[in-house]
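Yeah, one chain of the complex is gone here, protein chain that is, but the others are all in their spots.
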Amino acid sequence: MTRFLPRLARGRANLLIGGGIVAVLMLLAVFGPSLAPYDPLKLHLRSVLKAPSAAHLLGADEFGRDVLSRLMYGARTTGWIALATVALAIFFGLLFGIIAGFLRGWTDRVLMILNDSLLAFPGLLLALFIMAIAGASREALIVALSIAYMPAVVRVARGTVLSVREREYIEASRVMGNSELVTVVRHVLPNCMAPITVLATTMFGWVILSESALSFLGLGVPPPAPSWGNMLASGRPFITQAPYLIVLPGLCISLTLLGINMLGDALRDWLDPKMQA
Amino acid sequence: MTSQSNPEQAVVAADHLTVTVGPGGTRIVDDASFAIMPGSMLALVGESGSGKTMAARAVLGLLPTPLIAAPGSSIKFRHTELVGISPPALRKIRGEHIGMVFQEPMVSLNPSMTIGRQMAEGLALHHRRLGRNEIRERCLEMLKRVSIPNPVHCLGAYPHEFSGGMRQRIMLASVMLLKPDLLIADEPTTALDTLVQRDVLDLMVELTQENGTAVLLISHDLGMVSHYVRDVAVMLKGRIVEQGRSADVLSTPKHEYTQRLVDALPRRSAGGIRLARDAKPLVELRDVVIDYPGRARLFGRGEAKRAVDGVNLTIGHGETLALVGGSGSGKTTLGRATVGLIDPTAGSISFRGGQIVTWRGRAARLQREEMQIIFQDPYSSLDPRQRVGDIVAEPLRLDTTMDRKARYIRVREVLDEVGLSADFLRRLPHQLSGGQRQRVAIARAIARRPAFVVADEPVSALDMTVQKQILTLIRALQDRYGFACLFVSHDLGAVEQVADRVAVMQNGKIVEVGSRDDIFDRPQHDYTKRLLNAAMLLDRRFDGVAAASAI
Partner (left out) sequence: MIRFLLGRLLQAVPTMIIVSVAIFFLMRLIPGDPAAVMLGDLATSEQVEALRREMGLSGSLPTQYVTWLSHILAGDFGKSITSGDPVLPLMLDRFAVSATIVVAAVLLATLIAVPAGMFAAWRQGSLADYGLVAASTLLLSIPSFWLGLMILLVFGMWLEWFPVIGYVSLHDDFRQGLMFIFMPALTLILVEIGPIVRMARASTIEVSRLEYITHARAKGLSEAEVMWRHAFRNAFAPTWTLIGLILGGLLGGIAVTETVFTIPGLGRLLVEAIYARDYPVVQGCILFISVIYVVVNLIVDMLYPLFDPKIAQ
């Protein structure tokens, strides 16, 4: 019996720890601003680069801004961008993927050539390029990241539709006399949701990663608005004097990603019986 | 020299074999004892979940984790105890002394290794003195023996280049190369076409006879087993419920379950042939041709494949026409075309004198009321996210004259007719057994009282006893509703039970049509004869005579 304990424990651990982390972060993103001890943009010249203390629990940055407050607001920035990006990418990805997979033929070929060409750019590079042209702003970032990550959704959605449409219940629906639209809405779409849910969860992680990478390069969320990525970038010159400026935002990103990855694994195990031993 | 008489001389003897899920867990095999004498055959017969495969795998220590052979079990190979044997000692026995052939020839050969290397592996492992050339010679000789065309090419080829039947021959060749004392054959022909099944089984029997190899055959098909094997053990829920000569078991089954199994063997239905009430046919196919477009290439398409080639058929009101043929004969394509799922390339299909419309548009929807289809695989024909009640109600939603209440009443009524209680309304498909799923699919098909139903291999994915129930159900419903049925099947046993008329299809053409009795008793066409011959129907001979050739 001992052989099975770790596996059992892991299944639960993924869900509990991952879900717990994500839930805390969501609460932080929603209520963070009302809990934050300071205004994240307010400069306190006397506390410049002050190490963590009673006044500033997690220290203050190079302008004397409270790091804890900035991290809390940063959670909201990051969370909002990730949510908007994933929603956009999933919506358009599903739309194009289902159209391509269900209509097949020329529509499918043209959509797929376009999609494959988008996939021919590494995701981050495409986002970087769009940001370079559009200039750093939140909205541009959301658009750039959605475009960069949509092709993956199109692929998965189309693949699922192609496999679902071969199922006999789709043919049964036709023989029944249902129109194509009814067939898609009632039978195809619900059966695509499992892999899409897993993908959306994973994608949350990718987007947060890319957002902070771009912000770190100065091509994402423009300062002074706090995001974990640009906090890392602005703290970099002070790495020896004030390592906490680097350690803390990075820990936040890693913890978030860990939570999302674990939750994604739990979802995958739960939704995909093939992965269950 | 019966199997039970003196286990001392047995090649393999299982004694109180129990397989559990982990220590003290559920019993998959429960206290099973059997023995096989040198050179003889024993068949373990049972339905899915009976534990027959796990009992056989336990012999080679190939139980998938977390299954284990429980303490107190014993499997003796000659004089060696196999339960609890050390892995290196077991590996010496595997392959050299006990070989195994698997059910799915598509996944039991390594796809990324050439046939030659896979065959050589066993020889090289167990006969270390053999040189490369000698191994190659032996492999070639064996491939020739199992009638693989061009054995030299075969050695360098990959498994995916061969058909299922060929792969199973290669499997047999590579296992028999080592002349084992015992061959474990786990449903070796279930995945193959009827005509090929017979060849592969014959080959297996010949090869094992030549080498004096004993065989442990795992099968769900009591009829097939009785043709080849003298001794049989019937398993139910992990227990061996009856054991003895297959002829005796067939003619005088003692256990209640064995009686049901024997009962489920295909037999001609008592009811006479129903004659069409109306002179005018309900469905009429005229010169139907269906081509599948070739594979899309970068430029243009590959050559089209002709699936159905000039078919003329009529189906009368209320009659059942069976469409019989091997895989690739085009029968499934034709079945789908008659309900408008596929457009014929040429020719016409008419229903009540009007053209069949393919799936778009209102006219098609009107026609759908009267036509339905039941699919082969009940695991794929029901939407996994819909509840049983919604599945059966769905066709009724298209009937605008019915309100919610009327639909509910009708759903209850139909479910009752297919033998499912109201408890099933809220269940999801994965909570049902295969037979129950097929009942739901049938309920969905008849909910709107269609005049015509295509049944595409409706029972071939089911256990034997369940097959019988479903076939009886279809016939009973037909008597009540009077719908006509196109029964597409490769299984002559099932066809014999339900059909009024039979059409035999080969390479897209109908080679013979006739009444059921004519086709089964007086087949004219050569292909029909071969099919009947290969089907190993227990036919009318089975009382005592069937097992004449069995070993």
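Chains here go by letter, A and B, matching the order in which they are written, and residues are numbered from 1 within each.
Here, a residue touches a chain if its C-beta (ideal position, glycine included) is under 8 Å from a C-beta of that chain, and two chains touch if they have at least 3 such contacts.
All figures in this text were calculated on a predicted structure; none of them were measured in a lab.
From the options B:27, B:92 or B:427, the residue with contact to the unseen chain in the full assembly is B:92. Contact between chain A and the unshown chain involves residues 3-4, 6-7, 10, 113-114, 116-117, 120-125, 128-133, 205, 209, 212-213, 216-219, 232, 236, 239-240, 243, 246-247, 249-250, 253-255, 257-258, 260-262, 265, 274-275, 277. On the side of chain B, touch with the chain left out of the figure occurs at residues 60, 62, 65, 87-88, 91-96, 98-100, 102-104, 107-113, 121-122, 125-126, 158, 160-161, 171, 298.
As a convention for this text, only the chains that are shown with their structure count from here on.
Of all residues in chain A, those touching chain B in their complex are 1, 3-4, 167-169, 171-180, 186-187, 190-191.
Across the interface of their complex, chain A is touched by residues 22-23, 66, 336, 339-341, 359-360, 364-369, 371-373, 375-377, 380-385, 394-395, 398, 441, 444 of chain B.
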